[in-house]
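Read through the structure below, which is laid out as structure tokens, and then see the notes.
One protein chain omitted, others in place.
Right, subunit A next:
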Amino acid sequence: MEFLNPEPPYVLFRDRPEWSDVTPIAQDDGPTPLAPILYSDKYKDATSYFRAIYVAKEYSPRVLDLTLEIIKQNASHYTVWQYRYRTLLALNSPLTQELHLLSKLLPTHLKSYQAWNHRRLLLLQLGKKSARGELAFAEIALAKDAKNYHTWVYREWLLCNFFAPAPAITTSPAAGEDAEPAIEELDEDGGADEEVWREEVVFTDRMLEDDVRNNSVWHHRFFVLFEGPRAKQSPDVAESEIEYTKHKIALAPNNASSWNYLRGILSHTRTPLPLLLPFARPYTLPQSAQSSLRAFADPGELPFLPGEKAQLPCVAALEFVADALAEEGKPEAGGVYDELVQRDPVRKQFWEYRKRSLQSASAPVGAQA
């Protein structure tokens, strides 16, 4: 990201008067380097000064200038990041300022593991009071790249690290004695934390409004509601999530993410697939059959029927129906796998393998779109 004001022309470190006391150390790559990089002068210059301060163990404000320049050129330089972090701590630098700087840098380095790791280290120092603002920052970063892996991992880390109960409080043998005060403390903080996790669900609603095919969001929603440290194992959550997903499938039937989410819930709650056969079946029929389906449908079921523009039959629905029939041990499953061979030819061998495994005693499981 460009700053609002144009930057002054770049000055090499060897031409900066405040560095004149330092003798740069050039890289020694030996006489026969393998895969050598034809470095720019700018990078060679900055890293030569870095080698010098690294050997001298200098932790000073100018080190922050130097390390920033190198990071801008090579955000994967993990030693430079680590040295910068140590310098910040040694100088007692205001870390919120560093966080602010990193917010400006990150949009151009979203794929840099090191940049996100640096941010995690800062947050560990700054503590929970800064963590809420970080959820907002992660959302801004996702506006730039809604599927960025590092951003989602960071968000999940924030939630687990700052808004989750301390793990394993009941496993300690002394828990009985200390149980009361511990629970009080947890409740006070826990109420606000619960709110953060509730907001997290609303956040995934927003993200899915933007792109119902963003699998990162579906994954995150599953984490929040079913797998994360504040997931509630209640049948109500599963039931309302199944309804929610049915709506999203009606919106865009050919979406592997929503079908996988649905199957994830069913598997997590040990709900048999055949329970959802009435929902899935209409999606296995051609568009020409839909008007009569709509005419005879119960009004409550209308929102879950495929839309008029849906591309049908839907492969993910065929797979769902085939697997549900297989789960019930019904031989009709074979015919549905045959149809999948026709409609999804790149997985011909896979569908034939599934059909063959019908013969074996155990029902096939865990298929997905």
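Criterion: a contact is a pair of C-beta atoms (placed from the backbone, for glycine too) under 8 Å apart; a residue touches a chain by one contact, two chains touch by 3 or more; residues count from 1.
The criterion applied here is as follows: contacts and distances are computed from a predicted model.
Choosing from "Magnesium transporter", "Vacuolar fusion protein MON1", "Large ribosomal subunit protein mL60" or "Terpenoid cyclases/Protein prenyltransferase", the protein name stored in UniProt for the chain missing from the display reads "Terpenoid cyclases/Protein prenyltransferase". The omitted chain makes contact with just one of the residues A:Arg84, A:His219, A:Lys246 or A:Lys355: A:His219. Of the candidate positions A:Leu34, A:Val202 or A:Ala295, contact with the unshown chain belongs to A:Leu34.
If you put the missing chain back, the residues of subunit A touching it would be 25-40, 43, 47, 51, 54-55, 73-79, 82, 85, 117, 121, 147, 149, 152-153, 156, 160, 213-216, 219-220, 222-223, 226-228, 255-257, 260-261, 263-264, 267-268, 345-350, 353, 362, 364-369.
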